[in-house]
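Heads up, one of the protein chains got dropped from this complex, but the rest are sitting where they should.
Our next item is chain A:
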Amino acid sequence: MQYDLHIHSCLSPCADREMTPATIAGLCALNGADVIAIADHNSALNLPAAEKCCKAYGVKLLPALEANTAEEIHLLCYFPTVQAALAMGDALYESLPEFDWDPAIWGPQWVMNEDDEIIAQPKKLLTAAAGLTLEETARLCRSLGGISVPAHIDRDSYSLLSVLGLWPEEPEFLLAELADPNRAAALTAAGLVPPSLHFLTGSDAHCLEALRTEFPLLDEGCPLRSLLK
């Protein structure tokens, strides 16, 4: 099963405007993906369109979002249904700070339909840190039937290891995402991650050029498979 489980759509203000759910689904299908996840910052509002587009193009959608916790740790959250992802997105949105922001500086936030039309623009800045801690975010994700995965733990910013320094005992994570999959062995050998941890690697694509043309394969034992049934 060829995957890319970390793609941003034009709902993320930092992503290119061409990254509509329809375009992402179409290109990923063309490139040979079996399963993809559109994981926008703190929101799942583009997933209803993504689900329709993925179905039309014959690629599986794993409902997802990328929470930015109160500690500014990016936590990917994967769900069994779009509805569960939307519920998580609602809770995160509720907890986001109210402050005036300029779309000209931060970028616009487009909720799209399956026909590439803008149907809404959320008022709060989605890339801000939510009011929920890492533990609260992971707990909420689990309560909605989801699985949370610390994102790009090998990066210097917005990653669990860069912010917290040490791997936490709680909450327990089964998986982590690496920007560079080759770093898994070194992180494990250094004792920075638990030995039983599964790894994913995502493109974290914010523009069309960054979408994968070659995909990694989802491990047989990957816990996310339970969400894909």
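The criterion applied here is as follows: a contact is a pair of C-beta atoms (placed from the backbone, for glycine too) under 8 Å apart; a residue touches a chain by one contact, two chains touch by 3 or more; residues count from 1.
Keep this in mind: contacts and distances are computed from a predicted model.
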(request) Mind telling me which option in "Heterotetrameric sarcosine oxidase gamma subunit", "DRTGG domain-containing protein", "Autoinducer 2 import system permease protein LsrC" or "ATP synthase subunit b" is what UniProt lists for the chain we can't see? (result) "DRTGG domain-containing protein"
(message) Can you tell me which of A:34, A:71 or A:219 touches the chain that was removed from the display?
(response) A:71
(message) For the chain left out of this view, which of A:29, A:163, A:179 or A:210 touches it?
(response) A:163
(message) To test your reading of the contact rule: which positions on chain A touch the chain that is missing from view?
(response) 71, 133-135, 161-166, 168, 170
